[in-house]
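As you look at this complex, bear in mind that one protein chain is not there, while each of the others sits in place.
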Amino acid sequence: MEDNVKKIMHVMRRAPHGSIYTYEGLEMILIMAAYEQDLSIAFIGDGVYALKKNQDTEGISMKGFAKTFMALDGYDVEKLYVDRVSLEERGLTEDDLLVDVELLDSVEIGRRMTEQDVVIHH
Amino acid sequence: MEDNVKKIMHVMRRAPHGSIYTYEGLEMILIMAAYEQDLSIAFIGDGVYALKKNQDTEGISMKGFAKTFMALDGYDVEKLYVDRVSLEERGLTEDDLLVDVELLDSVEIGRRMTEQDVVIHH
Amino acid sequence: MLHTINTSPFESPAMEECIRFVQQGDPVLFIENGVYAVQNGNRFTDAIAALQKTSPVYALQPDLDARGISIVAPGVKGIGYDGFVDLVEAHQVNSWL
Amino acid sequence: MLHTINTSPFESPAMEECIRFVQQGDPVLFIENGVYAVQNGNRFTDAIAALQKTSPVYALQPDLDARGISIVAPGVKGIGYDGFVDLVEAHQVNSWL
Amino acid sequence: MSHRFLATILNSDKVKIGILLKEGPYNHQAADTAYKFAEAAIKKGHTVDAVFLYNDGVINATNLTDPPQDDRNIADRWSKMAKEHGVEILACIAASKRRGITDDIMIDGGSITGLGTLTDIAIRNDRLLTFGD
Partner (left out) sequence: MSHRFLATILNSDKVKIGILLKEGPYNHQAADTAYKFAEAAIKKGHTVDAVFLYNDGVINATNLTDPPQDDRNIADRWSKMAKEHGVEILACIAASKRRGITDDIMIDGGSITGLGTLTDIAIRNDRLLTFGD
């Protein structure tokens, strides 16, 4: 019985750096990862920009955090879903992304959303 | 010489109640009105909703402020411009608005914007 | 799963995105500035009609009242905070901030 | 008059609205998340080209760098904070928040 | 176990709810909607276990706000809800440090804690609702 294992999906919906939501969302995910829940992350809309390669935040004097997404694997957070439409609409492909993700159609992401106990948008 | 009279335009761009920007914008306008500057207010995008008739905020336990727009006249703030496209796109007409406004095309509002010394979006 | 939308469809893509992901039968509740989506006769009226073919659509009545929206798109049901609670009792929640 | 846009065109109508009101010859500067508008090859590339027929278009280079945008739409000029200051020296400012 | 069984009988249709609040008071309606929802849930006999404040939401927890007399007092409302209904009002420590929320200015009934607590809240409740912008 996995009584205390909950399915928790984090949904990244905002572009990085313009606001803190993605970064503080990532901080939340890193803590939750220690609790051995069934975590997943979906990147939808401008949320896909969080995974863009070659982000260099030095000029805006902010800490970059794109590389932290690469460390998620080490925390056993391996379910990263990217919404295909959001990516294409932004003129990006999987090659533009820092990490390996599952590129999924909205129907499939929607199906996985419905299975969750908790969904948190950032 | 009107050395110290500046043309200041306030631009209302957000729907009321979901955030405080319109309300605090209005507070700013009321103070500025006392300084005898050349003030105007443009309502663009969701900003036009601020002027909608029959707003009753009792159920959300917030102070309503729609009627304060009706008082602007008494502060000699008489230049209220509403963007025609924004109003029509929202299925509204002048009859839906609390106060008398000038319904203008974007080109004309743009022209008046360009004449300003200061433009503040709320 | 209950989906809530709290931003104006004129100012945010949240409604559009939510509609792409919502599963058949899942209820959708508009709150805060989200209720502008269901004001009858604006350019989202067709989208709301299409959504209702597969999902029941609700709007928070106190938020409608606060914004002076008296006529909602056909089929949309106004509910109070207690109705919101009933939906949450029946469903997990997905808030499209 | 210098117009600045600081929100992503995918998430906000600010750019679309600004373009409707901007007067011929007035410069437009994209900053913060606004710079996503000028990433080459996305669905706003045509709109940026059309805008440039009447207005010079700039993007804040540090914001482009921060977001990993290396190729901007043709004709868009990347500038630093000092270039931003120069534009402000030359123009009144209209920030489309 | 028997307590749980009893609770099941008496509250068969009741749920335990956690709330995640991501925006500060007054600036966005989120704090108002979260409060009105929590109030209605409690009135219907559901349990509101905790309100976890994150992002700018931590600003709900300062006792220094002083809104106009004729306006609602958001901080006081949370404080009262904590005391009268046992709702935990919890501000994330990392988010609080960024916004200048400290123990010294914490509302009665509120406290500062870590994100681990939010995880516990997500695990132990039937629902986790998010309010924000």
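In order of appearance the chains are A, B, C, D and E, and numbering begins at 1 in each one.
The rule we apply is simple: contacts are C-beta pairs under 8 Å (C-beta built on N, C-alpha and C of every residue); 3 or more make two chains touch, one makes a residue touch a chain.
Computed from a predicted model, the values in this text were never measured in an experiment.
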Open item on the list: As a test of the contact rule: which chains in view would the missing one touch?
Closed with: A, B, D, E
- [ ] Please pick, from B:24, B:78, B:100 or B:115, the residue that touches the omitted chain in the full complex.
- [x] B:24
Task: Where the missing chain touches chain E, by residue - done: 24-27, 55-56, 59, 62-68, 75, 94, 97-102, 105
Task: chain B residues touching the omitted chain (full complex) - done: 4, 6, 8, 20-21, 24, 27-28, 31-32, 34-35, 37, 117-118, 120-121
Open item on the list: I need the residue numbers on chain D that touch the omitted chain, in ascending order.
Closed with: 6-7, 31-33, 62, 80-82, 84-86, 88-89, 92-93, 95, 97
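The definition used in the following text is that only the chains that are shown with their structure count from here on.
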Task: Other chains in touch with both chain B and chain D - done: C
Open item on the list: Tell me the fewest steps from chain B to chain C, where a step is a jump to a chain it touches.
Closed with: 1
Task: Neighbouring chains shared between chain A and chain C, ordered by label - done: D, E
- [ ] Could you tell me which pair, C-E or B-E, is linked by more C-beta pairs in contact?
- [x] C-E
TODO: Name the chain whose C-alpha centroid is farthest from the C-alpha centroid of chain D.
DONE: E
Open item on the list: Among all chains, whose Cα centre is located farthest from the one for chain A?
Closed with: B
Open item on the list: Roughly how far is chain A from chain B, centre to centre by C-alpha average, rounded to an integer in Å?
Closed with: 39
Task: Of all residues in chain C, the ones touching two or more other chains - done: 6-7, 10-11, 13, 32-33, 62, 80, 92-93, 95, 97
Task: Where chain E touches two or more other chains at once, by residue number - done: 22, 29, 33, 36, 128, 130, 132-133
- [ ] Can you identify all of the chain pairs that touch?
- [x] A-C, A-D, A-E, B-C, B-D, B-E, C-D, C-E
